[in-house]
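Right, I'll just put the structure down here and ask away after.
With one protein chain held back, the other chains of the complex are shown just where they sit.
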Amino acid sequence: MSETIELLSVQNAKKSFRLGGILSNKEIIAVNEVSFSLFADKPDILSIIGESGSGKSTLSRLILRLLLPDSGSIKLEGTDVHAMKGRKQELDYMRRVQPIFQNPFETFNPLNRVDEFLMATATNYFPGEKPAQAKERVEKALQAVGLSLAEVGERYPHELSGGQLQRASVARAIIPNPKILVADEPVSMVDASLRMSIVNLFQELKNTMGTSIIYITHDLATAYYISDRIAIIHKGYFVEQGDTEAILSKPKHPYTKLLVESTLDPRPGATSLADGEVSTGDEEYLAVGCKFAARCPRAMDICRKVQPAETIVGNWKVRCHLYGENNAS
Amino acid sequence: MINAFTGLWKTSGYFRFGIVAVVFAVVMVVLSFFSPYKPMESYAVAADAPPSLENWFGTTSRGQDLFWQMTFALRNSLAFGIITALLSRIIAIFVGMYSGYKGGWFDKVLMSVNDSFVIMPVLPILLLLNFLLRDQMNWFYMSLMMALLGWAWDARLIRSQVLSLKERVFSETAVFCGMPTRKIIFREHMPYVLPVLFSTTINNLLWSIGMEVTLSILGLTNLNNPTIGVVIFWANQHQAMISGSWWWVAAPVIVTVFVFTGFYLLSVSINEFIDPRTRLRMKGGAA
Partner (left out) sequence: MSDLILQTKGLRASYITHLYGIDREVKVVDGVDLSIKKNEFFGIAGESGCGKTTLLKLIAGFCKPPLQVQAGSVEFLGLKEPMSLFEATEAELYKIRWRNISYIMQGSMNVLNPVRKIFKSFEDFAYPHMLELTPAGFKQRVIEHLGNLRLSKEVLETYPHELSGGMRQRVTIGLATLCSPEIIIADEPTTALDVVVQRETLGLIKRIQKELANTIILVTHDLAVHANVSDRIAIMYAGTIVEEGKTTDIFDRPAHPYTQHLIRSLPRLGDKEKKGYLKGAPPNLADPPPGCRFHPRCPLAVDRCRVEVPKLELKKSGTMAACFLAE
């Protein structure tokens, strides 16, 4: 295990934000004690599942180096993100880690042609090349996603469908041959009939280009469909992470179980619709102990006092007192 | 572009009026180069003659044909206004866009400077400077001074536009395309800033001509070079209203009001048109 080179190594990353004004001391820890790794020789699709307010967006911004962690470390190919200073290192990071945003119509500038960002990416990451070469790179990237310059180059964003535009966004991201793609809800705004084309595309990219993909979503069904590994994030903590098939077929953490039960099965009447208590929101962030204790059907006394640590159970990691060192599972 | 022009012409009364005013101003300026009289020449024609077929606007007490005087006046006033507007635009763009985009202490320092300029009382300062430096003052220096006093307010407007643009997702995409800051500002954000820029340009133009007229009427500028304000100054000096030569005051006032109104309506109509939201609605999208 120590032989595998770590492409991305996140260790105990923590990021907090202050609530309220200057005089307030309420703090929300958006990302807390998060650790995971991506390996260089084995490209993976890692899904990070979380609801809104879970910290997944903050985590994606940390991985994209738009934010720096308050404590803990994030290392890309061995170098800590804090140690990267200056324009050259910034470009170097972005060359290896590229984003795909949720809304393709916001990703591009509505007033400029679609090929503007594509050509800019090609010329900025490969300086010293002639324009014709840059154009070739753009064409190659577009072909890889099933489009072409003739089809989309001269168009404006609103002239394309959501599916086409999101694919163009993926094309833009793969031009510098990145090692990691961070896709934040990439298909939630794409129509159902076009959605699977993008999801399938991610799998192709992993297989043909060896790109690792961090797929952030709240949709368990598509996550199940393409990811090798999965991590469930709740109020800043990874509560369960490991092999997708294993976790989603026999979830251990009560929150994961709740998510799996709540995912609608697209077969008539397959999901039971409970009309139970109404879920609450922000109070959970400021709660002491396990943040899920308030809603957990198996909460114990210790859950309300002490935040559980991440333990290895079987071949995956869970953060829950039910499986802690005190309990054998 | 042609489509834009014909589209605007057909639908906007403001635009039609504005174009007429612009055409009028251009014609006057061009004619000024063909004037049979020199700008400083006096007693070339009969003095104090009312408007007639020979002298369309009448003549002044100094024996100058008022129509040809107005062509010079309009030319000089417009030249002054355009130079001032251009200079202050350049300062406003650079300060507003870089300050808004960079943020941090860079922004704080620039905005403190900006605020100092905003609160400066323009007219008293101009009066003071013109009074003290009357001998060294020429039109270019005055233009430069006005530009330095006129950029601050518009820079803030542009900055606030950039602040909101910075938060939009495509600004982040631009960063990940490897775009340097200046490219992001000028290629991605500029199209959104243009409407603000355009309306402030015309406003600035009208403001600086207005200042010039004010100062000239008070006799504080170079009074030998005819501008709109200078013409009115001399009219007052010779007590034109009392002596009955009403045309000497009427001509510059009417011309000024007509041209000002026209330019203003032009900017209003073009502004709605080049607003990104309108342009996109025409093409069928949404901004």
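Going by the order they are written in, the chains are A and B; count residues from 1 in each one.
The rule we apply is simple: contacts are C-beta pairs under 8 Å (C-beta built on N, C-alpha and C of every residue); 3 or more make two chains touch, one makes a residue touch a chain.
Predicted model only: the values in this text are computed from it and were never measured.
Visitor: Among the options B:101, B:233 or B:273, which residue touches the chain absent from this view?
Guide: Reading the full complex, the residue touching the unseen chain is B:273.
Visitor: Which candidate, A:40, A:68, A:84 or A:194, sits in contact with the chain we can't see?
Guide: A:194
Visitor: Among A:75, A:96, A:113 or A:218, which one touches the chain that has been omitted from the display?
Guide: A:218
Visitor: Just name the one of A:10, A:118, A:248 or A:313 that touches the chain not displayed here.
Guide: Reading the full complex, the residue touching the unseen chain is A:248.
Visitor: Residues on chain A that touch the omitted chain in the whole complex?
Guide: Chain A touches the missing chain through residues 51-52, 160-164, 191-197, 199-200, 218-222, 224-225, 248-249, 258-271, 273-282.
Everything below uses one rule, namely that only the chains that are shown with their structure count from here on.
Visitor: Roughly how far is chain A from chain B, going centre to centre by Cα mean, in whole Å?
Guide: Spacing between the chain centres: roughly 52 Å.
Visitor: Along chain A, where are the residues that touch chain B in the complex?
Guide: Those residues of chain A that touch chain B are 64, 66, 91, 94-95, 98-99, 101, 103, 106-112, 116-117, 120-121, 124-125, 156-159, 169, 172-173, 176.
Visitor: For the complex, give me every residue of chain B touching chain A.
Guide: 168-170, 172-179, 183, 187-188, 191-192, 276, 279-280, 283-287
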